[in-house]
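Of the protein chains in this complex, one is absent; all others appear in place.
Our next item is chain A:
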Amino acid sequence: MQPPIPQASRARLFKEYKEVQREKAADPDIQLVCDDSNIFKWTALIKGPSETPFEGGVFQLAFAVPEQYPLQPPQVRFLTKIFHPNVHFKTGEICLDILKNAWSPAWTLQSVCRAIIALMAHPEPDSPLNCDSGNLLRSGDIRGYQSMARMYTRLAAMPKKG
């Protein structure tokens, strides 16, 4: 195993940072922010995709980037509560293949955000982290799933009214 070169991951993250600054308007659904004091910590705000129960919500993600990045994937979790089969209801942990064994170093934090938005629109009920949510979908209760998901989107991902 090669010793990790934090320098390389730092340089790569810095490039991503500059890219994010430059292309701020490129993807209005994603807003990536680097921690002020630590380039290995990022947060992202993503908009719930339209025509899903998450529409209208804004979800916060936390990125912890390892020193071996981009050879190793970043750790990502939802900070905003979300009712989704592939997101742990308590911890916000995400079950997504590209964050595990299908990771490629050519992915970026931005593309990870895009993949997560795609996951929100297309849940995988057969490998659930949230079994209740997965069971609703697997039993064909689309309405039940959508109303639960929408309720949690309202409760957690939308500005409180009044």
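Criterion: a residue touches a chain if its C-beta (ideal position, glycine included) is under 8 Å from a C-beta of that chain, and two chains touch if they have at least 3 such contacts; residues count from 1.
We adopt the following convention: contacts and distances are computed from a predicted model.
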Complex member absent from the view - protein name from UniProt, among "Transmembrane emp24 domain-containing 7-like", "Trafficking protein particle complex subunit 5", "NADH-ubiquinone oxidoreductase chain 6" or "RBR-type E3 ubiquitin transferase": "RBR-type E3 ubiquitin transferase"
Which residue of A:A11, A:A118, A:I142 or A:L155 touches the chain not shown here: A:A11
Contact set of chain A toward the excluded chain (per top definition): 1-2, 5, 8, 11-12, 15-16, 19, 68, 70-72, 98, 104-107, 111
